[in-house]
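What you see is part of a larger complex, with each chain still in position.
Labels for the chains are A, B, C and D, by order of writing; each one numbers its residues from 1.
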Amino acid sequence: MVKKLITQDTRMFLTGNEVIAYAANAAEAEFMYGYPITPQNEIMHTWCKLLPKTEAGFLQTEDEISAGFSTIGGILAGKRAFTATAGPGNVIMQDAQSMAEMMRIPFVCAVMQRGGPSTATVIYAQQETRLTCFGGNGEGFRIVYSTAGHQDLYDYMIKSFNTAWKYRFPTFMLADGYQGKMREPVTLYDPKSRGITMEPTPAALRAPGVIGVDREATHLRNTFNLEEELMEQLDKYQIDYDKMSKEVEEYLEYKAEDAEVLIIAHGIVARSAMTAVDELRAKGIKAGLFRPITIRPLPVEPMRKAVKRAKQVLFTESANGQLAQMCLEKLYGLTTPYQTLFKMGVGVTGDDIVAKVETMVQEMANV
Amino acid sequence: MAEEIQYKGYKVADVAKGKADWYMFTDLCKGCGLCMVKCPKKCLKWSKEVGLYQTPCVEPDPELCIGCGTCAMVCPDSAIKVVKK
Amino acid sequence: MARTKIVLAGEGGQGVQSVAKILVEAGYEAGKEILYIPNFGVEQRGGVSVAFCQIADEKIGEPRFAKGDIIIALSDRAIARCETYTSENSVVVYDSSVCTTKPTAKCKEVIAVEANKIANEQLSARVFNIMILGVLLKATNVLKLEDIKNAMEIALGKKFDAKPELRELNYKALEMGMAMVEKVGV
Amino acid sequence: MITTLDVKPDLAKAQNAAAGASKFCPGCGHGMILKTLAKTIDELELNERAVFGCDIGCSLLSWNYMNLDTVQTHHGRTTPVIYGVTRANPGTVGIAYMGDGGGLAIGAQHLVNAATRSENLLVIVANNTNYGMTGGQMSPTTMPGQKTETTPYGRDCEVTGRPAKAAELVASIADPNKSYVARASVSNLRKLNTVFKKALKNVADGGYSFVEVLSVCPLNWRTNNEGTWERLKTMEECFEVKEFLVKEGLE
């Protein structure tokens, strides 16, 4: 058993990467496997620094492929194990993630997005949104929480473990380099104090019992001989996925109730949007925000309702419409006009959004 | 747990001058013939009986077979068993 | 909804991030809402180092802002880089004893300080960045001197204890920095 | 005449009798290696401590071959999965079973780094000098002049390099105080049994073991029974069968 560091509510002024390491410990995570990449390094650094106190485990692997697959090994051994990555690391870790997806392994990974495609920048982006939701050669049987600051990082890192082990879909906490590197105050707590019990993490390999006496040997595989066998398996997953979705979906509305211009944004950009909404409201423009927190699965029904109510929609992202694509699929049939404010790999500021919404309102008035 | 599995096949009794019985599990034999080559007495021949893939199994000449078990050890599919008496 | 947005930019060796860290630590300890993003690129050293700091009374929304209220640029390259963060409402401070160029972006006010020269001549090159911290403290005017001193204690306390004269030197630098802006009167 | 027999085949406890005949081709070396491995596990009574991982390549066909907790992984990725297990659950006897392609080509970074760190597991590379599962292409161990689907006119070492020597490579980097490294062959299963015994003992004691086994692939070699054994002899001339590194005290 690992030693928990946070036993009572503690307000701290940390970087987001530090927050994640603390959150993993609070969730009683036992092992981290990883390969360095900016901007997630300090998760590992903090985790390593704390090892004498936490008595947890750590392995620095030879690359992200190994990090992903050894994390799978740790999980199959029945440990609450996790990893973290970003950018090109996230790309090659899809190899392991697609296996976790096929084998329903409760894989937990913090993704700290950086610019793309390719090595691009080490700084910030929302360009791994699609990759994290749907990467690999599969159908996206995954759960993805998109966070918007340090309290989220703490809350959702803890939650990710429970979601993963409860539903057995690979679960990602999608953040970014800003969140990882920035400092802001955050309240750390013992999950127990919030009524959160950690899901058990039964071993798949070397489970209790003697083989042939108490139980059969476990034979795990990800390969099928027939197409039909594969489809049968995946059709079952789809049923589980749909059922899980209703329980897991999360979103946040900010002054969306009476919004004429509805901003749809996720992660840190949603925070800029909140600043913008306040400024716009101050200017007499009825703006509001719909922020999906689970971007996979998307909270489809509330989103459709919000869009239906609005006169105009603005999608804004630090990417070229990766969230927008996923949303628009689910919004088909509605006719509320939309515009976009996409800045590939660059932070969207409140000012950017204010300016854009002002022109939208202007144009609308001119029609 | 695991139910008893029934094995089909044939027996060549009293090889090695009666000191051993030689068994073939036909549902395991794939007819590769590797055992034939390794038999020190070169006494294995193709059988009339067919195995898993409808290909011929093997059987020893009981006169020549010395019951050494090499064929059994070599067989990738454990299709042969030699029981010393 | 008081919120102060600060951009601090300089060369790798100038201690920009150390100054920013003390400033935001001070703000945090004083109970303010804080959001600090260090800029980081692929170069470990080299390139312009930029710190984006926000100090506010209420929860901060946008992590990265478009335009700063106070902009401090400590080299020619930093001046160039900061243009994009400058608006008509920004106050721009630069060190005229290091820079050979002047800020030209439209803004509310440009203030030239000679921190580098004065630090070198009157105190020590090493406290140049603390002098800048003094400039910042005064220019932003949202934190108290005591807050900063506390934060300095957290960051540098051990060094100070080993060499107590260092504490005095740094306090001096801080005050001189504050005086620089006082004189020009922000 | 075929009847129901009153005897059972000689399967090890560590073999999964319920799975029936193996999924390998007739005369495949994988069967010989695995039945020997299973027997060794029985002998050392490691059945409850073992975790068996198989790769993509024909080794995947062993996903339910063993009566052991088993995980079938991705091409080249069995090593990291298994050291992931043993890191998290020490005391586990981890076995990563793969082909020459999975071991030396796509998984070479894991081969090298697990050996350098001397991770606590047994890595077995079944070397059949080609990519069996994908229909017989060149592999790093394909022999000079050997015809494969991607060297249809015979491997030209001037262009494609010389056959890779896994055991020599691993022996040159593994920690001598922790490791056992050997090459064996399916031509001598008794010897293979001895080699596996040492390798597994070492792993059970917390060490790192690597065994390359010269194997046969009659399907892609297009050899009959005689030809298969003949070819194996040629291989043994090219790849030296011996122990390369034996941790002191490992008898």
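To be clear about the criterion, contacts are C-beta pairs under 8 Å (C-beta built on N, C-alpha and C of every residue); 3 or more make two chains touch, one makes a residue touch a chain.
Here the structure is a predicted model, which is why all the values come from computation and not from measurement.
Peer 1: Treating the displayed chains as one copy of each kind, report how many of each the complete file contains.
Peer 2: A x2, B x2, C x2, D x2
Please note the rule applied: only the chains that are shown with their structure count from here on.
Peer 1: Using mean CA coordinates as chain centres, what's the gap between chain B and chain D in Å?
Peer 2: 26
Peer 1: Could you put a whole-Å number on the gap between the CA centroids of chain A and chain D?
Peer 2: Once rounded, the distance between the two centres reads 39 Å.
Peer 1: Which residues of chain A are in contact with two or more other chains?
Peer 2: Residues 212 of chain A each touch two or more of the other chains.
Peer 1: Can you list every residue of chain B that touches 2 or more other chains, as numbers and ranges?
Peer 2: 2 - these are the residues of chain B that touch more than one other chain.
Peer 1: Over in the complex, which chain B residues touch chain D? Could you list them?
Peer 2: Residues 2, 5-11, 23, 25-28, 30-34, 36-38, 49, 52-53, 55, 72-74, 76-79, 81, 83 of chain B touch chain D in their complex.
Peer 1: Which part of chain D faces chain B closely enough to touch in the complex?
Peer 2: For chain D paired with chain B, touching residues are 1-5, 7-11, 15, 17-18, 20-22, 24-32, 35, 189-190, 218, 224-226, 228-229.
Peer 1: Across the complex, what residues on chain A touch chain C?
Peer 2: Per the touch definition, chain A meets chain C at residues 13, 38-39, 121-124, 149, 177-179, 181-185, 268, 271-272, 274-276, 278, 347, 349-352.
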